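Of the protein chains in this complex, all but one are displayed in their positions.
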Amino acid sequence: MTQNEKRDRAKVAEIHRQLHNHLPPDPALRVKALESLAVERGFVARESLDAWVEAYAERIGPKRGARVVARAWVDPDFHARLLDNASEAIADFGFEGNATGHLKAVENAADLHNLVVCTLCSCYPFSLLGMSPPWYRSAAYRARAVREPRAVLAEFGVDLAADVAVRVWDSTAELRYLVLPQRPAGTEGWAEERLAALVTRNAMIGTARDLSGGIA
Amino acid sequence: MTQNEKRDRAKVAEIHRQLHNHLPPDPALRVKALESLAVERGFVARESLDAWVEAYAERIGPKRGARVVARAWVDPDFHARLLDNASEAIADFGFEGNATGHLKAVENAADLHNLVVCTLCSCYPFSLLGMSPPWYRSAAYRARAVREPRAVLAEFGVDLAADVAVRVWDSTAELRYLVLPQRPAGTEGWAEERLAALVTRNAMIGTARDLSGGIA
Amino acid sequence: MDGLHDLGGKEGFGPIAVTEEDPAFQADWEGRMYALSQTVGAEDWTIDWFRYLVELLPPEAYITIPYFEKWCLVALTGLVNSEVATQEEILRAGSTPQSPGQPSPPPQDIDTVLQTVRAKCTDFSRPQERGPAFQIGDAVVTQRHSVPGHTRLPAYARGRHGRVVALHGAHLLPDAVWRGVEAAAPLYTIRFEARELWGPDAVEDDAVMLDLWEPYLLGV
Partner (left out) sequence: MDGLHDLGGKEGFGPIAVTEEDPAFQADWEGRMYALSQTVGAEDWTIDWFRYLVELLPPEAYITIPYFEKWCLVALTGLVNSEVATQEEILRAGSTPQSPGQPSPPPQDIDTVLQTVRAKCTDFSRPQERGPAFQIGDAVVTQRHSVPGHTRLPAYARGRHGRVVALHGAHLLPDAVWRGVEAAAPLYTIRFEARELWGPDAVEDDAVMLDLWEPYLLGV
């Protein structure tokens, strides 16, 4: 059997339909079916699945991205390296990995706001920001972010002035994007760790902009 | 309140969401809610609804279109009038009405096959052909008929030779289309009524082509 | 609007559920709904407003619920929007039987209905205020961008070259009628070669015919 015969569109669609119609409708039971099969076939040990869940629930998440942003704010050399090659720069922290092999940092400015989406699926820099937010994967966000980014931003409480241009990065190839937010005024002299606590997940996707709310 | 304020997209979408989420999910109960409201408000008598159902279940249907096609086969003058102005021609039978005010007949030939669809909703010449077939309203038919008419026709058992061109009529404006099928060979001298019995609904939409199967 | 209702040419749908003959209605509620659609409405409704209401259904409902259930939701939402009934009244009507309220109009029998069907033969044409911009045989290209509101240029035919094959005088323009404005524009049948729409793999000489209003078209 050649590769092409194994990748027949009508055949795949028919398997999809059969499974979708005949598996129990509860997604938890569907996943249980896959887990049973995987364990029975010796693909993976159940304990390993526990460890993967724990890794993404406890250790990998937006706090990682926040540390990278804070370092870029305090360290001009790191800032330059991050903008030049973000995949290499985040390896300083050991944050490289799933979906960050071609990472690009895009920096906000007084007259520029960056917003990230993937309209074709929901590509996201997992090893740096953890699991994507539910809204990031929603059809509404995927459909609207490219066409009416200002209306989407307003729903997130971001009201952009007319003289701030919007760049929407539709990350449909293997490049992933990290928005580098502006460092808020009033944080002069703050230590990296304290700055990192200001940086929100949404700011690194571009659905938040002003991080001064965390100061005080 | 101006017309425009009464036609606000976000407001309508929100009413849709509220009703869809809070009405009972069974469509029969949803229609019952509308019927209750309509009767209570004195818009319509229940007996009238019965009469409308009976009219479309018993009296208006593809047999009407079949009579028109048969007449066009036997009467050259009617044939010419039908192709010139089908709305006027079908008034000979009293078949004008819902959605046939701008009817156009399109005629098959040895080297030409016509197929009708409405990709944007499911427009259909109700007063002439009755209710549309379930497949005609399906997303699959609407999506595929314009892009791959020959594959769709094959699923209906119509295998078009390569030298037969396909015209797909996507009836998205107020013109409606009646396919005038070819009269099968071997029906010379047949009376109009006998010919009408050969004409199928699908042939008048264009998802059937050869009507000789009914002869014998 | 650039909605999911605009299905022409979309891929990924399965085989057609072919039938040769069908009852007019697949279930009693379908027949009731069709009958209601012919007898209930508000004064400011038009066919184009009705179609736009369908397009504004939640996309996941549009893709999953049956045809006549869409009509039902549209009728109910339309009645609320036209202030004929409130949302609360409708939700109540869905859960409890209604008390008799207004007296019913005289019932129609089947012959009256058949006469009414004939009378519903609507003429959408209007006098032309000026001559059409294009003539049979002219090459045209369609607008590239979708427009807000209800419109009838399918997405698959945007920015596509075609040729005028018929003129139909001026017809009511859906882009105006949906919002309560009666305006008309010349209507044409345009022939698009399948290869222009779908690319070089399409069959030569196959074509799609679309009835399009003048504002959807540009000369080339």
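Letters A, B and C mark the chains as written, and numbering starts fresh at 1 in each.
Just so it is clear, a contact is a pair of C-beta atoms (placed from the backbone, for glycine too) under 8 Å apart; a residue touches a chain by one contact, two chains touch by 3 or more.
Just so it is clear, the structure is predicted and the values come from calculations on it, not from any experiment.
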Contacts of the hidden chain among displayed chains: A, B, C
Touching the absent chain when the full complex is considered, from B:28, B:139 or B:160: B:139
Positions on chain B contacted by the hidden chain, ascending: 13-14, 17, 139
Those residues of chain C which, in the complete complex, touch the missing chain: 1-5, 9-14, 55-60, 62-64, 144-148, 159, 198-201
Touch residues of chain A, complete complex, unshown partner: 3-4, 6-7, 9, 11-13, 15-20, 22-24, 27-57, 59-61, 87, 94, 96-98, 100-102, 117, 119-122, 127, 130-131, 133-135, 137-144, 146-147, 149-150, 152, 155-157, 162, 165-175, 200-202, 207-208
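By our rule, only the chains that are shown with their structure count from here on.
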Pair of chains ranked first by number of touching C-beta pairs: B-C
Nearest-to-centre chain - CA centroid comparison: C
Distance between chain centroids, defined by C-alpha means - chain B, chain C (Å): 13
Inter-chain centre distance, chain A versus chain B - centres from mean C-alpha coordinates, in Å: 48
Approximate Å spacing (C-alpha centroids) for the pair chain A, chain C: 40
Touching two or more other chains - residues of chain C: 14
Multi-chain contact sites of chain A, meaning residues that touch two or more partners: none
